[in-house]
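Here the structure is laid out as structure tokens; the discussion comes afterwards.
What you see is the complex with one protein chain gone and the rest in place.
Letters A and B mark the chains as written, and numbering starts fresh at 1 in each.
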Amino acid sequence: MIKTLKTLTGLSLLIGAVAACSNPAETTTDEATAEPQKVLTIYSSRHYDSDKALYAMFEAETGARLDVREAGASQLLETMKAEGDQSPADIIIAADAGSLWRFKDAGLTQALESAALATAVPATYRASDNQWYGIARRIRGIAYDPSRWDASELSTWDTLTQEDKAGEICVRSSSNIYNLSLMGEIIHRYGEESAQDWATAIVSNMARNPQGGDTDQIRAIAAGECSIAIVNHYYWIRLGASDSEADQQVAASTSFLIPEFVEGSGSHVNITGLAVAKTADNLQLAEEFAAFLLTENGQSYITRDTKELPLLASTPLPDGVDRVPTFTPSDTHLDVYGENQADAQRLFDLAGWN
Amino acid sequence: MTLLVGISAKRGQTRFQMPRFSLSPRIIPPSLIVALVGLPVFAAVLTGLTAGDGATWDHILQNRLIPYTLTTLSVLFITAIVMLGLAVPVAWLITQYDFPGRAVFSWAMILPLAMPGYVMAYAWADLMGVAGPLQSWIRESTGLSARDYWFPNLFSASGLAFVLATTLFPYVYIIARAAFSMQSRASIEAARSLGARPFDLFWRVSLPVALPAILGGLCLALMEAAADYGAADFLGIQTLGVGIIRSWQSFGEPNTAARLALMLILIAGAFLIAARIFQGRRGTQQTSSRWQSQERAKLSPLFGFCASAACSSILLVCFAAPVFRLVWLALENSASAADLAPLIRSTLLLGALGAAMAFASAIIFSLSSKRSAALQVATRLIAAAGYAAPGAVLGLGALYILRETGQALSGSVAIGFLVWIYVSRFTSAGVEPIQASLARLPKNLDLAAQSLGSTGLRQFLRVDLPLIAPGAFAAALILFVEILKELPATLMLRPFGWDTLAVRAHAYATDERLAQATLPSLLIVLAGLAPVLLLSWRLGQTERT
Partner (left out) sequence: MSSRAPLIAETVSRSFSGNNAVDAVSLTLEPGKITSLIGHSGSGKTTLLRLFAGMERPDSGRILSGSIELSGPKSHVPIERRRIGLVFQDFALFPHLSVRENVGFGLKRLQSDERNACAERWIEKLGLSHRIDAYPHQLSGGEQQRTAIARALAPEPVAILLDEPFSGLDPAMRDQVRDAALEAVRNAGIPSLLVTHDAKEAMVHSDKVAIIDRGKILQTGTPETLYNAPVSELAARALGPVHQIKRSNLPAEWLSQVSGSADAVAYRPEALQVSPGSGFRVIRQRLAGAVSEIEIEGIGGESLFAVCQLGSKIQSGDDVSVGINPALFFDFKE
């Protein structure tokens, strides 16, 4: 008993010591400069070298310093929850709508009312209460072997459940966020039961167990293991833009299309987006940053390496992205992806989609 | 902190011999360390147990728990078989026989330890994948299509086991080599004089005698395999490690993830207890007062060639081929080496800091428990729980604790928590080699030292530390390499501007830019090589004396 007490005392001492010696260390260096520097802290779940260039540009333009923490969206979310009021986070960047919804759902974001942003970002690509804004688009579509299929045979997601696709489909694991988001929209449109049936049919048409990333699925088409792959558009584009000759050949021997749910329903679209953290202390700077990302310059940097589709219509497409066919976006609100994400995983599990 | 307690403990003890199980100040350092190591796991599991239920847990319990567990167990089983199959015969060959290249193989076999499991998975997935060089070559030379021939599937439970075993077998090898080379030469000669051929010697004498030690090493390697997430996720194998991350990421239920982690911890505990029971049942090795350096029998040219070929192919598969492939990819894609310097710096700094703290913790763990078998089992189980828990779950535990402190995860708080998680996660990896050293010391040494008036810190510095130096050195190097490779906790807890090589490699790899991931991955391997070589050299030294 006393032993435990002693242990606890020692422990609290230790934690106290760690806490005590921790506080000021970082800020002191900044205070040394004459004027306190503005700091914008970004919690981002993406990592691109072009993002860094973009941040540097913003720093140069505004004189503010950007602190960036990069980690998975769910880890950033837990970190913010743990930090509570003390969180230094000002801006949250996530590479899918579902994650942004989760930050909002956990009460970690705040609305950003800005007329400029509202005009730049179409209503589908921002939260109805302006808690988050899209900054680039990512399209889940189908890469296929054009010698085997005509685009018309793959025009909707339902065509993948047909018997003639048996043993032809390659797709990655169900826990991938883009599979979950797609499933989220299918649940929204057709209900859980039909969604599970769809997933089950896909599983029975798979050429192999889900494995690897999207790029691996496209390569498998070129290698002949399957003829249809469910992938995001930019992986296919990047293969075409790769330094490696083999990759370029893979891209050349495959085609990419963006299916609808039914004729005229529009297509599934995901976003990279940004939210202002509830703990943000410099709202003006946060807004400046958001607006900066939605300038033509900002947009071209965001999409340069990623090969995403810019959100701002006037921005020229990054190299190679013009190969992506035109499409009509679905009018489903993107909040659906986050709301249905857990159900999507559950139904995938039940369908046996690893 | 613990040092201060150590000194006060000494003061309390100099005059009066305290009764054994009373409130001796001696138990404070170990209790602190136990608390320190155990707290993150405890916080995670406790939160998981109290708050981890709900629809997600029901779903996992009904539909996924058994498949996850069975997959994990079968992966671990195959991993164990492959590791034993690689490490034990090689260690035996290298300690007992002389053949071309033996001296090189003796240390080179440890090299795969520098290779993180996830990097090994990237490299082998690229080599073995349907679009990889091997299969492309098959198709080109035969004209077959990818559906017409059978090829070993790396994206399977056995594939994952292969990847894990190739990176972790050096643990078993190191321990098996030490166990074989320390065996009394006389018992080998006695067995030979009784008509035992090399085959009998291995199966009837050396292996059974070395088995308890080998199982200890196997346990350690399996715990690390169980905690793997990176390789399993990349290969799409539904292990508990993947299930844990899936509950967190897909279902958004970190508490359920923590609850699921308990299953992994239970499996690790079961391994440890099983190994302990097995070890206890066997007689202990007599320490031979008279052993001379082992003289190795020279293999005939044919067998010598076979032995060299076997060792070379193991090295090729477990190290050379994947490294070569990574270099190839890096060159082919002209990966840029820009701004890697700060990554290298933070990797080495965090590695050194983490290794130093985990090392101190392992030392205190081992020394404080050496007098009591019960305490030893308890401390080992706690350390093992940290080792078997995925780094992400420990990170989660750290966040639960962070929440109680009301601090932001930045600056020294972040470093403090990160190092704490390193300690919690890797103490076990340090404890094993140190305890192996301790086990070899004469039992009366403590008493001898105490009779000479040496107690507490003084005894530790003047008697214990020099004696366990070989094991302690190995422990420190292993810890450093482990922390270099660590990913999930570093990813979660590092302060701003402290990206490590592993973090960078992961960032590229998750976005399927493997070509860019190769350079930081190779640098991790490179950074790990120096300590691994030092370790090999040092182990060779201690075994020769």
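Quick notes on this structure:
Keep this in mind: a residue touches a chain if its C-beta (ideal position, glycine included) is under 8 Å from a C-beta of that chain, and two chains touch if they have at least 3 such contacts.
Quantities reported herein were computed from a predicted structural model and do not represent experimental measurements.
Just so you know, the chain we are not showing touches B across the whole complex. Only one of B:L194, B:A309, B:L349 or B:L461 touches the chain withheld from this view, namely B:L194. Within the whole complex, the absent chain has one touching residue among B:S136, B:S184, B:S312 or B:S412, and that is B:S184.
Seen across the whole complex, the unshown chain contacts chain B at 184, 186-187, 189-197, 200, 204-205, 208-209, 211, 282-286, 288-290.
Simple rule for what comes next: only the chains that are shown with their structure count from here on.
On chain A, the positions that touch chain B within their shared complex are 2-3, 6-8, 10-11, 13-15, 17-19, 21-23, 25-26, 41, 46-48, 67-75, 78-79, 81-88, 102, 172-175, 177, 180, 207-216, 219-220, 222-225, 235, 238, 242-244, 246, 250, 341-342, 344-346, 349-350, 354. Remark: chain B residues 1, 5, 23, 27-28, 31-32, 34-36, 39, 55-56, 59, 63-64, 125, 129-131, 135-136, 139, 145-147, 153, 155-156, 233-236, 238, 242, 245-246, 248-254, 332-334, 392, 395-396, 399-403, 405-413, 416-417, 420, 491-492, 495-497, 499, 503-504, 507-508, 511-513, 515 touch chain A in the complex.
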